[in-house]
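Every protein chain but one is kept in place in this view of the complex.
Let's turn to chain A:
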Amino acid sequence: MRRTASLVLLAFAVFFAALAPLLRWYAFPHLARIPANQYQDMVLEARDATLLDYGTMRAKKVSKVTIVQTLKGDVEAAEKIEKTAGRPVVVWDSLSYVQGPDGKMVSKVPERYIFDAHSQDPVHATGEMVDGDPVTREGIEFKWPFLTQRRDYEYFDAQTRTTGPIHYEGTRTFRGLTVYYFEQTVPWTKVPMPKTMPVQGITPESVARTGTTRWYSTVRKFWVEPVTGAPVYGEEIHKEELRGGSLLGDRAKVTAFAGHVKMREDYIEHTVALVKHNRTLVLALTSYVPRTSLALGLLLLALALCLEARARRPQSPEPSGTADPAPVTT
């Protein structure tokens, strides 16, 4: 009976001990993935910003500029690309819609970002673009990989259409979460005019004919929750200028936009709550369940060995009664 019990315990011990590495190194990469149908919006604001008045072609101070950023997963496109890519793919269509204090559109820049659903590596396929221009991204954009490391990453900048390092600057605490702080500085770079201009009749081509060019510089800051790789907060010190050409008259340059862009408070709270929830799910796969499973496996193995040892111990003969000591004779 003891030997059967020890064999059953041994089977369970191996089951739980094997489950630990299988969950961590096989199930985790297969299960921890960005959903292909994700839909997410984000509102960022730049208070006391500087904005170009296209009527007078002069920069003016405005109370607030709002940026609405939407990400929407295209499931059908992802499934189509997956067939040739041979790995799980997410296709995000995004729109950065910038609105002035009067509610009028300042700019809108669409993007299509295609990437591996688990590793976050870019996947190159037809349709990958920024504002209608085909691009070949390197590095990450919007989100870091699961289990983010304390190191620099390559980050794609949509304005310049180039990739540059985003530096790990230390570990911080943000609203109760341990986060990694990353920062990227994009130096003044000549960038294309947006395809959609804020004034009707003005097109990128008509501006180009005047010889005026658009320049951009930014300091990008992200507070990233390392388990999920999700930024819980972001800021950008963003500057844009128009330089040269007949459009500016005798001026060498004019500020098109300058502002310190920050996430809106209600979106920060929403993002932190969402990331805390997702963090628990990822930790369950990478830490909680594998560790518990391994401990249980070792415990059951010890129990199985103990039972087996007791089963193998030779049985002592039954006592036949108390033997009276023999009388001592002299």
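Here is the rule we use: a residue touches a chain if its C-beta (ideal position, glycine included) is under 8 Å from a C-beta of that chain, and two chains touch if they have at least 3 such contacts; residues count from 1.
We take it that contacts and distances are computed from a predicted model.
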Protein name as given in UniProt for the chain not displayed, "TonB-dependent receptor", "SPW_0924 family protein", "Spermidine/putrescine transport system permease protein PotB" or "Carbohydrate ABC transporter membrane protein 2, CUT1 family" = "SPW_0924 family protein"
Inquiry  = In the whole complex, not just what's shown, which of A:10, A:219, A:284 or A:299 touches the removed chain?
reply    = A:10
Remark   = Contacting the left-out chain: of A:105, A:147, A:202 or A:283, that is A:105
Query = In the whole complex, what residues of chain A lie against the chain that is missing from view?
reply = 3, 7-8, 10-16, 18-19, 22-23, 26-27, 30-31, 33, 35-37, 39, 41, 43, 66, 68, 70, 72-76, 78-79, 93-95, 97, 99, 105, 108, 110, 266-267, 270-271
